[in-house]
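Yeah, one chain of the complex is gone here, protein chain that is, but the others are all in their spots.
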Amino acid sequence: MSAPKVTPGAADRGLLPHPREPRPGKPAPEAVAAARRSPLALVLDRPTLFVVLVLALIAVIVPLLNLAVPEHSALHVRTYTVGLLGKYASYALLALAVDLIWGYCGILTLGHAAFFALGGYAMGMYLMREIGARGVYGNPLLPDFMVFLNWKALPWYWRGLDHFWLAAVLVLAAPAMLALVFGWLAFRSRVTGVYLSIMTQALTYALMLAFFRNETGFGGNNGFTGFKDILGFDLQASRTRVALFAVTVVVLALGYLACRFVVTSRTGRVIQAVRDAESRARFIGYRVESYKLWAFVFSAVLAGIAGALYVPQVGIINPSEFSPINSIEIVIWVAIGGRGTLYGALAGALLVNYAQTYFTQALPEIWLYALGGLFIGATLFLPGGLAGLIARRPIAGSRAASG
Amino acid sequence: MQLRSAGYAQKAQIVASIAQLDPPGARTFLAQLLAENVYSREPDGKVFVAQQLADGYALTDPLTGKPAGIASEDDFNNDYDPVGVNDQLRAVLQEVLAQFDLSSPDASVRLEAVRTLLQSFTGASNDAAAAAATNLLRARLTVERDRAVRRALRTGLALAALGGGSAQQRLAAIRQLGSSLNPDVYNRLVALTKPGAESDPRVRTAAAHAIRDIDAWRQFYGAIQTLVFGLGLGAVLALAAVGLAITFGVMGVINMAHGELIMLGAYTAYVMQLLMPSHIGASVLLAVPAAFLVSGLAGVLIERCIVRFLYGRPLETLLATFGLSLILQQLARDVFSPENRPVSAPPWMMGSLEINGALSITYNRLVVLVFTLLVFAALLLVMKRTRFGLQVRAVSHNRAMSRAMGVRTAWVDALAFGLGSGIAGMAGVALSQLTNVGPDLGQSYIVDSFMVVVFGGVGNLWGTLIGGMLIGAVHMILEPYAGAVLGKVLVLVGVILFIQRRPRGLFPQRGRAAEV
Partner (left out) sequence: MKPPPRKLRSLAAKLSGRSRSAQPPRIGALATGAPLSSGPDTSHGVILYLEEITVSFDGFKALDALTLYIETGELRCIIGPNGAGKTTMMDVVTGKTRPDHGSAWFGQTIDLLAHTEPEIAQAGIGRKFQKPTVFERHSVFENLELSMVGDRSVWRGLIARLSAAERERIEEVLEAIGLAERRFAPAGALSHGEKQWLEIGMLLMQNPRLLLVDEPVAGMTPQETERTAELLTALAGHHSIVVVEHDMDFVRSIARRLTVLHEGRVLADGPIEQVQADARVIEVYLGE
């Protein structure tokens, strides 16, 4: 998204604190210091260190507070809460994915929940196979919903998914394939801006319709549920759930580092250049479509991983995960946190989802009003998100100036 | 009045004798008998026609039709027995009624009567009935003036001829029936081709030929019907999308709350019906301008309070208006109900227009189609002939210049948004006649509306109309093969692929213009 035009009147009215206004004057001290640091140190700048440290602490402390601390103690964290936090963590990873493609590459995607859901369904297929003969109908090979539909054999795309490693591959491959095909078609024909956003929305809408059907073999409108265990560990046991939580948080931290790595690399700089002045980048000779496609696929894979971590913790996946509103909600998390900062995405995801949990329990009738108001408020008054309010943004820490 | 105790065969005889005697109220009475509204009163055996009221039953004398008192619910259940009608009696009644109707002054009634009599030829009913019907038809043919009825009579007689007479006569009859699209005729011909039904091979082959011809015609008309249906569907889509085309074309704004503006219009129709429950037709007609005003005002408000501040940032506008749509949906759930609300269609929109045996168009879709064309025509007029339209076009071509020329762009923006929203409201009224009205109405149409706008070319009204029609038609054509949902998915995928080849749609706009 290039610098948007602003009517003079609007600026006068002071309603548009334009976040993109670069502060004139001396270069940011971080940038000068950055020239001296090694690439690793550049990836691990101060905010990143903070985030990773906090995540590491959470990954260790919360499980302790659940497993090692007795239940009646005030410090004890209930297993239910651990599951909830794990859900938030997977959402945070999803928000990272969207921040990468939107905040850094300028592509507003209104269909990223599709990749999340695809990863989730892949994991779900494995978990369904794991149920084995313990399902309602007791069929060792066919999941319950297939027996219910009178199916006689396992469809070919379900074969082999009782092996975890294959499911893991599918978790990565399914969103990647979809992103590759869609992105290739879209970017090649130079579809940009709102058109592209609408296309992504149509994509996820079409997928939702497809997955609602029983014939596609994904459980129809009920989706998958009733999971028993994962890799042999009982999904209902506290230990498993806590372990899943810890894994999610660790993956989140790794994902964060990966995003930092990309963003501070030359490729990351090109991607941001594409966001700011696409035709200029093309003019210099960069294959803009390739960069966009790479970022899109990478982001889709991250979202897929997030989905795969989400499903065993939540215990269910159904086609409503594909619904357009889910995708748009992710965008709001990133917008509120502050796009283009990565840590903003984390913060936004956490805050909004916490608010949702709170409101839907305390005041369910007004949650949708609050959410809608959040959308409107964030776009009108907080274009830079919370991150824009808090810190003066340094130049995206560059590794260019180092050796 | 021996109806009560009579067995069914006797009832048939009684019916026949009534028919022959032809007392004044005979037809009505027989119709009531068919409708199972005739009851006999226990104590005195008198027969009445009973009609259920809110708290009791109104009794009518069977032959004179005069009111004969009111029975309370209890009395009714205790003392009154229905006079039963079985299938055979029903058939007899229908034929007798048809005979009455043959001489009715109303041509359409006569036509119906002929059709009913035709059915007696296809059933396995006794020959006597068939012979009697044949005589009736023949007799009627000599005096009948109306062309449609004459045709039907000849068809009937030809059908009758199939049952007997010489092979020559049967051949002649088939030739006559060859191009009829009447389903009864079709069935009779099919029956002829079954083994053992027909002795003469020439007649058999002739029947087979006739069947093939009719099949071809049926396919042809079937295709037309699908097409018209698709156009009707497309008209709705186009109507829903044109408001979006205007706002996007003029202001480059994506309004995600557009679906809710449609919903507002639909609810306006609902409220109008609540206000005028006994004048459904008038309520629908009044709902159109009312919805235009309601949604139009809402649109102006949205523009003034939200969109205006996000000028030049289309993606943020998208998000903000999405938030608004959430709020509006929840409002609808709270104010009305999360359930769908019923909106009835006025009598002149019910039923269908039958062009022939294989092609009929429901009136409601036809009306919506005509309505859409009218709205588009009006919109074209506004854009091309009015000062406002001129200003809108100027602003979308070159905002700065228009400002410099003294055009109040702020007002143009607000009013253009209002216009687009108002049309969305009218689309909502149209939708209320075709589908359920609920808080989710907008959501089901927003993605489709975007598809139409993107496909037809943003900001281009003709593109929206033609794009909408095309998408509707394609959807309808795919549906029988792929099912409704898969059809929708295929259409979406098709549009996505089309956009690859032509990224700016069917009719790309030059510059930023709401081109007409």
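As written, the chain order gives the labels A and B, with residue 1 at the start of each chain.
Everything that follows uses one rule, which is that a contact is a pair of C-beta atoms (placed from the backbone, for glycine too) under 8 Å apart; a residue touches a chain by one contact, two chains touch by 3 or more.
Note that this is a predicted model, so its numbers are computed, not measured.
K.L.:
Report, in label order, the displayed chains that the undisplayed chain touches.
P.N.:
Across the whole assembly, the hidden chain touches A.
K.L.:
Can you say which of A:T48, A:S90, A:T225 or A:Q272 touches the chain missing from this structure?
P.N.:
A:Q272
K.L.:
Spell out the interface residues on chain A facing the chain that's missing from view.
P.N.:
3, 20-28, 31-32, 35, 39, 261-262, 265-267, 269-270, 272-273, 276-277, 279-287, 290-291, 294, 395-396, 398-403
In this text, only the chains that are shown with their structure count from here on.
K.L.:
Could you list, by residue number, the parts of chain B that touch chain A in their complex?
P.N.:
254, 306, 308-320, 322-327, 329-330, 334, 447, 450-451, 454, 485-486, 488-489, 492-493, 495-497, 499-501, 503
K.L.:
What residues on chain A touch chain B, complex-wise?
P.N.:
Its residues touching chain B are 1, 4-7, 10, 13, 15-16, 108, 110, 185-186, 188-191, 193-195, 197-199, 201-203, 205-206, 209-210, 212-213, 324-325, 328, 331-332, 335, 365, 368-369, 371-376, 378-380, 383.
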